[in-house]
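The other protein chains are all here in position, but one chain of the complex has been omitted.
Which chain is which? They are A, B, C, D and E, in the order written, and residues in each are numbered from 1.
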Amino acid sequence: MKFGVVVNEGPYTHQASDSAYQFTKAALAKGHEITRVFFYHDGVNNGTRLTVPPQDDRNIQKNWTELGKEHDLDLVVCIAAAQRRGILDENEAKRQGKDADNIAEGFRISGLGQLIEAGIMSDRLVTFGD
Amino acid sequence: MKFGVVVNEGPYTHQASDSAYQFTKAALAKGHEITRVFFYHDGVNNGTRLTVPPQDDRNIQKNWTELGKEHDLDLVVCIAAAQRRGILDENEAKRQGKDADNIAEGFRISGLGQLIEAGIMSDRLVTFGD
Amino acid sequence: MQEETIKKFMYMNRKAPYGTIYALEALEVVLIGAAFDQDVSLAFLDDGVFQLVEGQDTDGIGVKNFSPAFRALGDYDVTKLFVEKESLEERGLSPDDLMELVWEDEDDDWAEKPSIRIVTRDELKSILGDQDVILSF
Amino acid sequence: MQEETIKKFMYMNRKAPYGTIYALEALEVVLIGAAFDQDVSLAFLDDGVFQLVEGQDTDGIGVKNFSPAFRALGDYDVTKLFVEKESLEERGLSPDDLMELVWEDEDDDWAEKPSIRIVTRDELKSILGDQDVILSF
Amino acid sequence: MSILHTVNKSPFQKDDLKSCLAHANEGDAVLMIEDGVYGAIAGTAASQDISNAKAGVYVLGADLAARGIAQDKVAEGISVVGYDGFVDLATEHSAVNSWL
Partner (left out) sequence: MSILHTVNKSPFQKDDLKSCLAHANEGDAVLMIEDGVYGAIAGTAASQDISNAKAGVYVLGADLAARGIAQDKVAEGISVVGYDGFVDLATEHSAVNSWL
């Protein structure tokens, strides 16, 4: 079955991203397909490579990046939500005249249409948030 | 009277930062002193210069930076909370081996002791959060 | 590309505006989603009913007033806004406290029709049970 | 530097652990704050009482278990943890469900004493009314 | 000594106002801000709780206006204040307790 996953909260502050990660792993382990993981609202903050979590805790961004690499996941950060919160890739930084970017490996920035599309092309859409 | 202000949530997602800003302005207008504005939890996300909010909305980071400049405010971002969430200044970026930083003008990164100190040296500590 | 079946999309609105951004960003999804020609409904229940209250004026808090965007929904063919009666009542509100939102029915000589439909909790329960995709904010 | 008056600091803990980070980051403040020689109390009420439940095991959710850090509080001279009785009861909990937290009283031949003090809502109300600085998370 | 309590969440979905009122002493003040201002609407379960409160109860006018709650909808006995009034309340009480 095809699952779309939506993450509405940032890393560490809420458990949403952790739960979404565990759900995604469990779905993959059962042979299901993950059409897309869409990061919306504060969820875009999962996609910054600048986090330095304590050494004795999980690294949420790395978890997503590695799971994405292993299973060729489409990790999409919503552009409108990302702009409000300061998540940029190199192109966006250039376009907005910003002197740095912070997107993490394996994430891409795209529009809200990708969320609707995930709803259309997935058999189930599962949202994690606050 | 001396006020300390604590902001526990990031910009846009919660009203906390807006309320803290309005409260701070009102206190200054009444001739009170603001000893420090301390950004904790997701509040550290107020201190990134990479946000690009919609043109027809307020720019929360700029509001703080400008109010800070005008009144010589001490805008402190908690280092532990900032590391978890990917807010870095140039020094921290170097120390952590990160290739970019994102701290906004007028904010400085420091330890949690600064929050306790704000509680000690202020007549009132007012917290805004979720 | 093969023809897609039309899915029933439900946007769940259970949070008040301004205290958090969810209501505003939900509206942004609805407006973008309107381009996808799906069968779109919005549910307003619990504190979500506060999003539709008429006369919002955000000047004093320095935050953008996004409530006028609800008026655009009709132009985007988003015409089914289900508002739960019990949620209104528990909050001391009546349907008269809500914005007047309309759409023009092209099958009925472009007659203006109300977009807000007051439904009971039991009716909303049935409507929710009938959806293909439920987006929560 | 002139001598400072000692202030009464109260840390309000009203949120459950793990669902959000507030409980963990509150504990980080308490541990840092202990160095400042103020009169420190912690209140656990509403869902905050869940922070002290014994036997937390976070392996299955992949999140760090920070509850052992509560045991360190005694060593930092943080010895007043007020837990509201009514909050426990409403949640189906009894004091026996909580971790055993102790401190050593140097004025009483280093006798081990319990840090958790179960108080009624009315007692907590009085304690809260007596604070100089209240930190909420 | 007395406390200024702030409540920033809707009482219809969250229990913060209720808990705050249960922990406020006589002479304290309770100020509803942000989504907390919905607690000021007359004729609801929340306004009933408030009418039994021993603390003084206030609501932030800017947050009411933002949410389209006209002042004539505010329950009796609740005073509407501005941000300047918020500051004054904070000075008049010896500490501030935010019910987050």
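In this text, a contact is a pair of C-beta atoms (placed from the backbone, for glycine too) under 8 Å apart; a residue touches a chain by one contact, two chains touch by 3 or more.
What you see is a predicted model; the values in this text were computed from it and never measured.
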> Which shown chains does the chain we cannot see touch?
Replying inline: A, C, D, E
> Any idea which of D:54, D:75, D:105 or D:122 touches the chain not displayed?
Replying inline: D:54
>> For review purposes, identify every residue of subunit C that touches the missing chain, sorted by number.
In response: 12, 14, 22, 45-46, 121, 124-126, 128-134, 136-137
>> By the contact criterion defined above, which parts of subunit E meet the unshown chain? Give residue numbers in ascending order.
In response: 12-16, 19
> Which residues does subunit A use to touch the chain missing from this display?
Replying inline: 1, 3, 8, 15-16, 19, 22-23, 25-27, 29-30, 32, 123-130
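The definition used in the following text is that only the chains that are shown with their structure count from here on.
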> Under the touch criterion given at the top, what is the topological distance in steps from subunit C to subunit E?
Replying inline: 1
> In this assembly, which chains make contact with subunit B and also with subunit C?
Replying inline: A, E
> Once the Cα atoms of subunit A and subunit B are superposed, what angle does the rotation have, between 0 and 180 degrees and to the nearest 5?
Replying inline: 180
> What chain lies closest to the overall centre, CA atoms only?
Replying inline: B
> Any idea how many Å lie between the Cα centroids of subunit A and subunit D?
Replying inline: 35
> How big is the gap, in whole Å, between where the Cα atoms of subunit B centre and where those of subunit E centre?
Replying inline: 25
> Considering subunit C alone, which of its residues make contact with at least two other chains?
Replying inline: 18-21, 61, 63
> Considering subunit A alone, which of its residues make contact with at least two other chains?
Replying inline: 12-13, 41, 54
